[in-house]
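Every protein chain but one is kept in place in this view of the complex.
On to chain A.
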Amino acid sequence: MQKLHSKQQQWMPVLFLAPAVILFVVYVIFPILQSIWLSFYEWDGIGEKTFVGFSNYIELFDDYQFWVALKNNLYWMVFFMLAPPIGLGIALFLNQKIMGIRLVKSMFFFPFVISQVVVGLVFSWFYDPSFGLFNKAIGLFGMEPVAILSDENWVTFGIIVAGLWPQIAYCMILYLTGLNNLNPDQIEAARLDGAHGWKMLRHVILPQLRPATFIAVVVTVIGALRSFDLVATMTSGGPFGSSSVLAYFMYEQSIFNYRAGYGAAIATVLFLIMDIYIAYFLWRMLKSEKA
């Protein structure tokens, strides 16, 4: 009996894991390898594949559009980093016990729950040059209307602001949970020592919020690199590709221009950039696992 059991203990985990692992390998692991392999081929998506070595990459590094997209991704990453501090600010503002505060907190969270396509539509209205609320607002200050989404210099920032809206909501929730789990003894002790306000936040609260900050930063970076939905709904990368990001550029090249090999090369570059963060996240996660 005992023998049968230990045998069962050996092969049962394999059975438990099999369905998930098989699907995951077929739909995630294997496609990653295939994409990297494809990036060395010239392919229209249907016909023959021709091996071209590194020429997709060489072309890519010469492609003006690639650098625009990469630069925009960089802007996304830099400005998206406003989400954790603003989210923390709102969380601190809302971390009180007054009547109706639960409702307020959950309504602040709304932008994260709704689809990015809807967020994109909402902000397209907001920016509309002839009737948008944005231009009405700057009109109050005597400024000329700006067609944010058709202005090459502003368009990416306009989309990033739309993206920040749900991202801030996400960070806010992470911090609200963190604030809920603070150690009250430490805060009381610090208060007795005369710490308050900014000092308290910096030296007592923020260190305790570190896990929340870590997750907030990781999901924000990943969100910035993954940005696609908003670009696709608000501008389709326009005007003249000026708001494109790597994710959208790749989609455009493979689906509209029938350049699957070239698209795969773009995806591989994006994947390599993302790997830095994935590796960092894994390292942190596994380290805390061992501790």
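Everything below uses one rule, namely that a residue touches a chain if its C-beta (ideal position, glycine included) is under 8 Å from a C-beta of that chain, and two chains touch if they have at least 3 such contacts; residues count from 1.
Everything that follows uses one rule, which is that contacts and distances are computed from a predicted model.
Chosen from "sn-glycerol-3-phosphate transport system permease protein UgpE", "Endonuclease/Exonuclease/phosphatase family protein", "DNA-binding protein" or "NADH-quinone oxidoreductase subunit J", the protein name that UniProt gives for the omitted chain reads "sn-glycerol-3-phosphate transport system permease protein UgpE".
Touching the missing chain, out of A:107, A:143 or A:189, is residue A:107. Only one of the listed residues, A:60, A:77 or A:267, touches the absent chain: A:267.
Seen from chain A, the chain kept out of the figure touches residues 1, 5, 8-10, 12-14, 16-17, 19-21, 23-24, 26-32, 34-36, 38, 45, 92-98, 101, 104, 106-111, 113-118, 121-123, 125-126, 130-131, 133, 136, 165, 170, 173-174, 177-179, 181-182, 184, 187, 196, 200-201, 204-205, 211-212, 214-216, 222, 225-226, 228-229, 232-233, 246-247, 250-251, 254-255, 260, 263-264, 266-268, 270-271, 274, 277-278, 281-282, 284-286, 288-289.
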